[in-house]
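After this line comes subunit A, so read on.
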Amino acid sequence: MSLPVQYVWLIPLLPLLAAGIGAVTPRGGVKIASAAAIGAMVLGFFLSCGALATALAHPAAHATANFAWFDLGAGTLRLGWVLDPIAAFMLVMVTFVGALIFIFSTGYMHEDERAKQFFCFLSLFASAMLGVVIANSLLLLFICWELVGLASYLLIGFWFHKPEAAAAAKKAFITTRIGDLGLLLGMLWLYDSTGSLLFYDGGHGVLEPTAVANLNAQLVFGGLALSTVIGLLIFCGAVGKSGQFPLHVWLPDAMEGPTPVSALIHAATMVAAGVFLMARVYPLLTPDALKVIAFTGAITALMGALIAVAQNDIKRILAFSTVSQLGYMMLAIGVGSWVAAIFHLLTHAFFKALLFLGAGSVIHAAHHEQDIRSLGGLRGPMKVTFATFAIGMMALAGVPFLFSGFWSKEAILHAAHGWEVSHLPFYMGLTAVVLTAFYMTRLMAETFFGKARTHASEHAHESPASMTIPLVILAVCAVALSLLAWPSPWLQHILDPKAHAEGGGAGLMVLSIVLVAIGIGSGWAIYGRTTREKATSADPLAARVPGVIAFLGARMKFDELYAATVFQLNAALATAADLLDRYVWDAAVRLLAQIGIFAGLVNRETDEDGLNGGFDATSESLRDTGKAYSRAQTGDAHGYLRTVAIGFVLLVLIVMLGGRR
Partner candidate 1 sequence: MSLSPLQLCLLFSSALFCVGLVGALSRSNTILVLLGVELMLNAANLNFIAFWRFSPSPSPATGVMFVIFSIAVAAAEAAVGLALVIAIYRHQKNIRLQEANRLKG
Partner candidate 2 sequence: MSVVVVATSASEWTALRVVDSLALVATATDRFLECAPVMLRDAVTGLLPDPWRWIANGLFAIVAIFAVFGLLFAFLTLAERKILGRVQNRPGPNRAPTPTFPFAKFLGKIRTYGLAQPFADGVKALTKEDIVPDGADKVLHFLAPVALLAFATLTLVVIPFGRNLVALQLDAAVLYFFAAGAATELAVFMAGWASRNKYSLLAAMRALAQLISYELPLLLSWVPVVMIAGSLSTVAIVEAQAGWKFGFIPHWHVLTPWGFAGFVIFMVAALAESNRSPFDLPEAESELIAGHLTEYSGFKYAFFFMAEYFGMCALSGMAVTLFLGGWRAPLPFLEFIPSYAWFGAKLLALILGFMWIRATFPRLRIDQLTRFSWKFLVPLALINLGNTVVWALMSGGSPALALARWPVCAAIIVVPFVWLGRAQSASYAPRTYRYAA
């Protein structure tokens, strides 16, 4: 069972069809829409497995299918899709996680009267995401990229009657657009300098050695290579989409959307698209660009983990954890190990989807109570959710050996350790490891241990099978994905056959195990041993260092910072523009108008007597003629026909008598 590259387009097409079906089904047709969406994803999953089989057969080859879209002046704009191991792994991951989340959604959304649209949007998103994955052209990727953004906007704002949701949707859309501007600029520049946007095109693609060498050779301002600039511009897009510092602010707010959306889009797939993009264009990235990427990633990882410590909303915590983990992935790319980034992307997709779905299950059971201080004691009534959530938590925290997160994180830390440029990112990553373990322990302890602190969590009971079964499957995967790492060089070989495999450093592994133990231990010491009594009682950590926690709880005041700087600047610019408009331009326009009026005055005198009189006379005569002719419009069809007949006779007579040559 293998799927040739020529048919890879079927995989995004299926969800697109499902979205179409969802769009045209009547309001009540949730069953049809959800069945179409799930069916498309399951079928897509099998096709993706076929594609993976194809890709693994020739791991080094970038199988492509390109075609001309339209002619643009002298050149031809070509699109296409590519099938290589990285794309294939992403396809399998997206379709598999997507299918499970769709199934979960049938349970989660079944009370919502607009569930039909929900499945339509989800399918649209899945289609666009799969398009991003298989795109072999930066343009096609950009198109799907923007479609992904649109679907994300629609889904975050799905409950648009909530003002926060509507605001969050707008924020997400606009913030990511800022990054996309960079991507668009980079793309245009790339097309300008290479004349192609295809990644792989039998030696002519932009990622292939000829073009890369060419780009490296060109220098622009400041001695930077052209490829550095283009790479950084493309990175802007990834920063926006993947919630990297400083454009991470939209991601936590995006949690206003339904939880399956958070799981699918804002944890597993879409936010990973930025990482995927950077891995895809990795050949284009110069060491200069990589430095920027590495430091951005490291800062994001540390910052996300710090903020997550002080959050109270279960989904917010997971959101900042996502930000942090995405930072890890960027860090991996920056330090040159994009394979580790992709590995972490895959494992993260599974356990973070698991965590979000588990959170969704909790929220669903607790009647939409999201504050962990108000939960508690759910271990008893929600056994399945608890068990699977715990597996996800351990995978995220990096509990050794059994859980996939450990291996992927290990790979990243190892790569960071081996980076020649600086060890600073490595240490930031280590700090984040401790913090991750800490805040996840806190989350577990607050949510599942202790006793129920509110009415809602007291009466919580296990979610339906349509929600728990995906949880179980994802939990199994979160463990089983360790196998990808086990024959350690295997994934490395498949993804990047050229790179040489390095043996794992045992010392580094021990260090990180110790750090995880410290994180979990301290978390348990503070939150687990003595559990919270009341929902309103103070946080033990906040009691000790109130200032820091308040600062972190306010998300390091980024929103306020932006409000104070960017928005103020914007407002100032607007005011300046307004003033310029009102006084300078307006004055000029008014002056011109005065001149015009004067000229008009002069003109009118000549006009009224000379020209106007003439026009009036012409108009009058035209109107009279029209009246005269309209009298011929008798409404008598016989008359018309008679006229035609007589006209015909006259014509024939003229031709026959006069026109004969």
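How these were chosen: all candidates are chains of the complex that A comes from, given by their letters.
Convention: a residue touches a chain if its C-beta (ideal position, glycine included) is under 8 Å from a C-beta of that chain, and two chains touch if they have at least 3 such contacts; residues count from 1.
What you are looking at is a predicted structure, and each value in this text was computed from that prediction instead of being measured.
K.L.:
Which one of these touches subunit A in the complex: 1 or 2?
P.N.:
So the candidate in touch with subunit A would be 1.
K.L.:
Applying the document's contact rule, which stretches of subunit A touch candidate 1 when the two form their complex?
P.N.:
629-638, 641-642, 645
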